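Complex shown without one protein chain; remaining protein chains in place.
We call the chains A, B, C and D, going by the order they appear; numbering starts again at 1 in every chain.
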Amino acid sequence: MAAPPLQLHTPASIGPASGPGDIKSRPAWSPYDDNGGTCVAVAGSDYCIVAASTRLSTGFSILTRDCSKLFQISEQVYIASAGFQADIRALQKMLQTRNVMYQHIHRKPMSASALAQLLGNNLYYKRFFPYFTWNLCVGLDPEGKGSVYTYDPVGSFERVGYSCQGSGKDLIQPVLDNQLKAASPLVLPSENWMTALPLEQAQDLVRDAFVSAGERDIYTGDCVEILTITTGGVHRETLDLKKD
Amino acid sequence: MSGIGTGYDLSVSTFSPDGRVFQTAYAQKAVDNGGTVVGIRCKDGVVLGVEKPVASKMLVGGSNRSTYPINQQTGMGIAGVSADGRQIVNRAMQEATQYKGFYGEVIPGYVLSERIASYVHLFNLYWYVRPFGAALLMASYDSEGPQLYLIEPGGTAHRYFGTAIGKGRQSAKTDIEKLKLTELSCRQGVVEVAKILHTVHDEEKPFELELAWICDESNKEFKRVPADLAAEAEQQAKAALDEDMDS
Amino acid sequence: MFAKAPSHSTALGPGCAGPPLANPQQLSSAQASAHERGSHQPSCGAAPFAVDASMLRSTGSQPHKHTQSPYVTGSSVLAITYAGGVMLASDTLASYGSTKRYKSVQRLVKVNDSTVLGAGGEISDLQFILNMLDDLKTEDYCADDGQSLSSQELYSYLSRVMYNRRNKMDPLWNSLIIAGLEGGKPFLGSVNMIGVAFSDDHLATGFGNHLARPLFRKRHRPDMSEEEATALIREALEVCYYRDKQSINKFQIAKVTASEGVSISEPFALPTKWEYKAFVDPTRNAVGVW
Amino acid sequence: MFKAALHSGSGKPRRRATVSSPHKPAGRKLLEWRGRIDQHFGYGSSEASRSLYLEDGGQYAALLQAELEQPVSLGTTIIAASYAGGVVLGADSRTTTGNYIANRVTDKITPLAENVYICRSGSAADTQAISAYVQWFLQQHAVDLDRHVSVKTAAKLAQTMVYQNKNMLQAGLIIAGWDKQGGGSVHTVPLGGTLLQVPYSIGGSGSAYITGLCDKLWRPHMTQQECHEFVVKAVTHAMARDGSSGGCIRTVTISKDGVKRDFLPHTRVPIAYGEMQQPMSVGA
C-alpha cells in the first residue's frame, strides 16, 4: 500500500463549492473486512485439539491482541472462526441461541455432528450475502473420538481428521498434511481419519505450527489459545507468540 | 342502576333507551370499588398517593406498584384494575417516546392526557372490547408548570387542582377541598395526602401507602417520595388520626 | 497473508469512519472493479468470493441506500483504563469535508450513571444513536426497578445496531467507544461502522488508532494512577493535534470512576511546542533542504 | 412517516429538472429535454429543438442538456444570527440552473410558522418540499399545543426529513426563530441531517467566502441593529465573490415583538473591492 502523495494543499478544498458531497471524493465502503487469524484443529482417537490465535487486525493495523476466536457452543463442542470478526460474532451468537432452543426442546446439549450440520445450513442460508468466516467445528463424537468439521464461508463442509483455517492456512495446512495424513480417504470413512499421534505430540505439533505461522503471517501472532477436549473435560492453555 | 336485566347493558356498543352506555358506567364501578388514589397540585409540584390493600403478609413490601413513571417528566397513579391500568401506562410511554422522537421535545402534559384519553375512549366504541376498569391520575411538570390530570374509563380527561378516585373518593375530596393548595409545598402536601388516605381508610384491613411526586425537590422528575419522608408523613398521619380519635 | 488495500477510507482503514485523505489513493483497476462488484479478496490467499451487489439491493421502490457517505464528521476518540476508572478524550470539532465547520460539538456523551460513549464519524448518525440510547434510558427510568444498562450491555446493544445496519447496506457511519465500569472493573469496548466489536485496555478510533495507540502500547498500564492516565491521554491528544489535520486544539476528557460516576470536563486547550530552533529555520545547516 | 409522504410526492410540482438515469431509453430522455427547453426558456418549439438535436449529431444538444439537467439550485448565501432577544435571517436572491440565473429575486427565507423561518440552500425543489412538509406538520402541531411551536421542534422536523432521506435530498437548511422557552435561537441542518444549535450559522456556496469574516465580526449580545448590519455585511461580501450568489439581500428579524422583513435591492447593496458603483438609474 503506497502512501498517498504529500499535499501542500488540497485541490478539492480550494473550490468552495466542492463540499464533502463531491462524488469523486466520497469514501466507498465495503460491508466486509478481513480481521485475520488462524485456527487449527486436530482429532485424535480419544481427544480433540482446537487452537486459534488471538490477534485482531485490519489492514496493517492491530486492533487488539486479545480477541478469542474460539467459542463454546455446548460442553464439549466448540467452533473456531477466522475472517470478518463482525460476522464471526453474529454467527457465534446465532449458534448459541440455537443451542439454547435445542436444549429447551431436546433436554440435552447439541452434539458436534448436530452443530456441524446446523452451522453448514446457516452458512449456506447466507449464500448470497455470505458470512465472511472460515470455520472449524470441533468436538467429540458419541464414541469419544475427536471430530473436526471444516467449512468454506458459504457452507460446504466435511468431517476431517485435522484442519487449518484462516490467514495462516497456507503455512500450516501443508505441515499438518505432512505430519498427520492418515490412510487415503478413499479407503476409510471420515470418522476414522483421526491421527494416531499421542496427545502430547499432537499438542506440540499445534504449538509449533502456530509459532511458525507467527513468524511469517502478519495476521497471526500475539497469543494462541489451545483447547484439548477429552471425555474428562476441556483443558485450556495459552502460548505467547511474537507481538511484532 | 336501572340497566340490570334489560339487555341494554351487555355491550359497550349498545345505548339504553334513555341514552346511556351502561358498560362504561360498570367499568367506572370497578374504579370506584378500588383502593383510593389521591392527587393534589401544590405550588411547586404534584403529589400522588395510593392506598394499596395488602392481601397477604407474604407479599414483598413495596411491590405491586400503582404509580408508574411515563418518562422523566410525567407519572401516573392507577385506580381500579391495575392490569388494565398498566396497558394505559404502556400506551402513555409509547406516546411520550413517539412524541419526543418526532418533535424533539418532551410531550406536554395536556397533549399526553388528551392522547391517552383518546386511547381509553377507543375501548368504549366497539362491541369486541370492553372499557378499561381503571382510571389514572397523571402528574406532569413541563414548561407550563406542574399539572394534574384525571383520565377516566369513558375516555374523558380533566385537569384538576386536586382530586380523589376509588372507594374513599368522597370524603377524600372533601378533605382536599379544605387544603390551601396554592400555598402548600409538596413536602407538606405529602403529609396531607398521607393523612387523607389514612383517614379514608377506616377498615382494619392492612394497607400500604404508595407516595410519588414530581416537584422542584425531585428535580422535576417523577419519583417515589424518598423513604424517610414517606415514613415521616405516615407517622404524622397516624398521629393526627389518633388525635382525632381522642378528641 | 499479504495486506490488501483497505477498502474504506484510505487514511483510516476499513470500517473506520471519516473522509479520505486529501488525495484518495487510487485502487488498482482490478481492485476497484472488484469493489464495484462487492467481491472480497481474502487476505489468506484463498480464492476470492464474489457478492453480487445487485443481489443485495432490495427490490421494489426502496431507494438504494448504500451510496451514502459521511458529511459532518468527528475525528479520533481515545480511551484508556486506569486503576479504578476509565478515561476518554476527543476534540470538539465536527468537520464538513475538510472544512473545520463546527468547533463546539461534544462527542463524549454520558449515557447513564456508569457509561460514557465517545464517537467519531458522521454526527447525524451519532445523534440518531444518542436518541436510541435516550429511549433506552427512559425505559430503564420507567421500569423504576433501580436497574440500568451496564456498559457491557450497551456495548453489546450497539454492536448489534451497527452490524444490523451494515447488513441492510445502510451503515451508521461511526466508530464508537463505550466506556464504563462493569462490576467495579474498568471496561472499554469499541464498535465500528460494519459491526467489528472488541474490547481492550486502551482504544482509539480513526486516526488515533495510528497515532495514539502506539503510545498507549508503550506506556499504558492497567494500574496507572489517575494522574498518570491524564498525562498519557494529554500526550496522545497532543500527537493527534500535531498530525491529524481534522483536529483542533479544543479537547474534552471524560472519566468514569466508582466514587464520582461519570464526569466530562469543560473544553480545554493543550500547550503545544513549535519554538524549536530547527523549526524556526529548518534549512540552516542543511543546504538544499526544502 | 416523512418518508412515505416524501416518496408519494407532495402534489406540489417538483421544479428540479429530472436527472435522467442511465437506464432510461434515449427517446424518453430526448422528450424530457425538449420539455425542459420549453419550460425554462419559454420559447423554442419542440420541432425547433428536435432539429437542433439532429443537425449537429446531438453535440450541441448534449451540452445544453447537460447544462439544463443541473437541478435548479440555490447556489446561495444564507445566514442566521442570534442577538440579545431574537434572531436575524438573511439571504441573497439568486437561483441558478447551471450558469443560467433562473430567478434573480428569489425569496430563500420561508416561514415555517408564525415565529420560525427557514433559510434554504441546495436543490430548490427539495428545500421547498421539506419546507412545505414542515409547515404542514407545524400547523397541526400548533393546533395540538394551542400556542406557538418551538423553534427546536421546527428544526427537529426539518432535520428528520433531511436525515431519513439523505441519499435523495440536496438540502442545507438554517432554521431560526423566537419562542417563549428558548428565546431567539438558530439551528443548522447541513447536508447529512445533523442538527446543531449554534449562535450563528452561514450556509450555501457563498458561505465559504465569508467564514473568516463572520468569525471575526460576530459577537454575542449584539443589539438588533448591530446584528442586522452584521447579516447584511456578510451576505454582501459573499455576493461579491460567489458567482452563485447575487441580486438583492432579504432579511427577516424575529423577536418577541414579532417578525419584520427587510429588502435591500441590488442597487443599494454596498460596493465591494474591485467593483464599481453603478450610475443612478433614471427615476431613482
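In this text, contacts are C-beta pairs under 8 Å (C-beta built on N, C-alpha and C of every residue); 3 or more make two chains touch, one makes a residue touch a chain.
We take it that contacts and distances are computed from a predicted model.
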> UniProt protein name for the omitted subunit, picking from "Exosome complex component RRP46", "EKC/KEOPS complex subunit TPRKB", "Proteasome subunit alpha type" or "N(6)-L-threonylcarbamoyladenine synthase"?
Replying inline: "Proteasome subunit alpha type"
>> With touch defined as in the header, list the contact partners of the absent chain among those displayed.
In response: A, B, C
> Looking at B:Ser16, B:Gln87 or B:Gln188, which residue reaches the missing chain?
Replying inline: B:Gln87
> Which is it among B:Lys29, B:Lys43, B:Lys173 or B:Lys220 that touches the chain not included here?
Replying inline: B:Lys29
>> Could you pull out which residues of subunit B are in touch with the chain that's been left out?
In response: 1, 3-5, 7, 9-12, 22-23, 26-33, 55-60, 63-64, 81-84, 86-87, 90, 123, 127-133
>> Tell me which stretches of subunit C touch the chain missing from the display.
In response: 143, 145-147, 149-150, 152-153, 156-157, 160
> In the full complex, which residues of subunit A touch the absent chain?
Replying inline: 93, 97, 100-101, 104
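As a convention for this text, only the chains that are shown with their structure count from here on.
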> So which chain is farthest from subunit A, going by the mean of the CA atoms in each chain?
Replying inline: B
> Quick one: subunit A and subunit B, Cα centre-to-centre, how many Å?
Replying inline: 58
>> Can you list every residue of subunit D that touches 2 or more other chains, as numbers and ranges?
In response: 159, 191, 195, 208
> Got the subunit A residues that touch at least 2 other chains?
Replying inline: 19-21
> Along subunit A, where are the residues that touch subunit C in the complex?
Replying inline: 1-2, 4-5, 7, 10-13, 18-22, 25-36, 56, 58-61, 63-67, 82-86, 89-90, 128-130, 132, 134, 153-154, 166-171, 216-219
> Quick one: in the complex, what on subunit B touches subunit C?
Replying inline: 65, 68-72, 93, 96-97, 100-101, 224
> Which subunit D residues qualify as touching subunit B in the complex?
Replying inline: 1, 141, 144-145, 150, 152-153, 155-157, 159-160, 180-181, 195
